[in-house]
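This structure is in structure tokens; I'll ask about it shortly.
Complex shown without one protein chain; remaining protein chains in place.
Chains: A and B, in written order; residue numbering restarts at 1 for each.
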Amino acid sequence: MNGIQINNVTKTFGETLALNQVTLNFEPHKIYGLLGRNGAGKSTLLNIITNRLFADHGEVTIDGLTSIENNPAQNRVYLMSEKNLYSSSMTCMEALKWSQVFYPNFDMDYALNIAKQFGLDPKKKIRSLSTGYSSIFKIVIALSVNTPYVLFDEPVLGLDANHRELFYKLLIEKYSENTFTAIISTHLIEEVSALLENVMIIKNGEILINESCETLLSKGYSVAGTAKQVDIFVHDKEVIGIDTLGRLKTATIIGDLDKTNLPDGLEITSLDLQKLFIKLTNEE
Amino acid sequence: MKSSAIYKFQLAEHKNSTLIFCLVILAILACIPIYNGFSSMFQVQSDTTIQVTGIDMAPAIFLFVCGLNAFKDNFYMALQNGISRKSLFINRIYVVLTLSVVMALFDQIVMILGKTVDSLSESINYSGVLEMLYGSQFGTQSGGFLKYFESFLFLTTLFIAFLSLGYLITVIFYRMNKKQKISYVVSFYVVAFVILPIIDMLMAGQLSIILLKFLDMTMGISVQNPFIGMFSLIVFSIILSGLTWILIRKAGVKN
Partner (left out) sequence: MQINFEDERPIFVQIADGVEDAILTGAFEESGQIPSITELSVSYKINPATALKGISILVDEGIIFKKRGVGMFVAPGAVSKLRDKRKELFFDHYIRKLIEEAKKLGITNEEIMRMVERGYKE
């Protein structure tokens, strides 16, 4: 019963259905990507896992322990949320010190070290941080708590390219040295795609895709040619997107590609995660 | 181990303001003989007495305000650090007890200091809240240790009630959305300052008499028994905390 198991979770906010019977399983020691457009239900799901919100139906277990109002279970998880829950009148240093009180495995030396690498001044008040540095402050804690599960909700919000690179580097370093489970919710997919082992795509509160990154990518391809040729080729395949440009038609397909039996004049290209994501989550 | 952390955190949130408050009270006390000294030195109105009453009620008001500010930051900190609402609430009760006891002890010091100031000069008259409510048995030092202990117990329960009340109000506000908040505040004022006075007027003052009688009875003022008051305050605090728990139990993070 290891891992985070989400069983049939439904959550509504008034009239809107935020999560609809979501069933998922996060296995230990993997890096997951939780991808979805804004409002797809990513944050709601992470908030339910961490007991910040209650689900209407369904249950979540963390290493077999119920996630609801259960300190030993929540001890194993840290959520770096988009919303800052630290008192804004605290300084960063105070927040780090309190993290040390709350999390016995919190590594203060490491936290100060990476704060320095990011150029975060620990003496600053949390309220005075810019969006980017607010993310950095939260990243510093998330990478230092050393819980078995660390959830990142939009971790690179407001970060410049250098700081994003640094974050990915630190994450991989941490993960390789002392493996843990990371769940990264983001819409900057291209950058993280190589970090991810598994991908979950969430759309309108439902899980669309839950697969290993590699399998997913090897499954998707696009085929371009004249409209007639493409139509014939795709008629027995699962098409997730069509673009037409004059007489040229491009179809994005999910499924195994039979390379031995390709009609002439069709051009096959592989997909990257970003393209695939856009095709899958586009509203018609 | 972790749930004691949320106790420490909540207590720490009150530390600075409490220290400042205590210093201010001490400063006020110190000012009284100084002021008195000056006025007698210049022979101005030397026959008037300075009345110092109910300075030991000040912590009650202060703790009420503390309660009003004690929910959101602590709740969010608990959620961020994987502390359950239950642990937060239980440790909140410990914090309330700690703060009330500390402030009641502080009040005893204030009372002793106040009486000392009182004895310095004929023109200073100091009386504590218990003396006002329950008569002169708490006024003189003749009651000795037992009276101090009684007064300490009474103030502790009083502070617990005020702290819990402030906390409940802020929790109610947290659980309400904007519309509810406004209607809550408006209806409170309408009921308290319009409807009740009108009813009172129509009933020829009967309502206020009933209310005062109720207060007198529950606090044991006429019978001069602070223990009745303590009992009522404890019951009152338990009701407040019960309501608070009902509201916290299902509270979630807001966006």
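Here is the rule we use: a contact is a pair of C-beta atoms (placed from the backbone, for glycine too) under 8 Å apart; a residue touches a chain by one contact, two chains touch by 3 or more.
Since this is a predicted model, take the numbers as computed values, not measurements.
Among the chains on display, the ones the left-out chain touches in the entire complex are A.
From the options A:S128, A:T269 or A:N282, the residue with contact to the unseen chain in the full assembly is A:T269. When the missing chain is restored to the complex, the residue among A:I4, A:A18 or A:I31 that touches it is A:I31.
Residue A:S193 is the one among A:S43, A:T61 or A:S193 that touches the chain missing from this view.
Across the entire complex, the residue among A:F118, A:F137 or A:Y175 in touch with the chain not shown is A:Y175. Although one chain is hidden here, its contacts on chain A can still be listed: residues 30-31, 165, 168-169, 172-173, 175-177, 190, 193-197, 213-214, 217-218, 269-270, 272.
The definition used in the following text is that only the chains that are shown with their structure count from here on.
For the pair chain A and chain B, the distance between C-alpha centroids works out to 48 Å.
Chain A contributes residues 47, 50-54, 69-71, 74-75, 77-79, 81, 83, 85-87, 98-99, 101-104 to its touches with chain B in the complex. Listed in rising order, the residues of chain B touching chain A in the complex are 1-3, 5-6, 8-9, 13, 73, 76-77, 79-87, 250, 252-253, 255.
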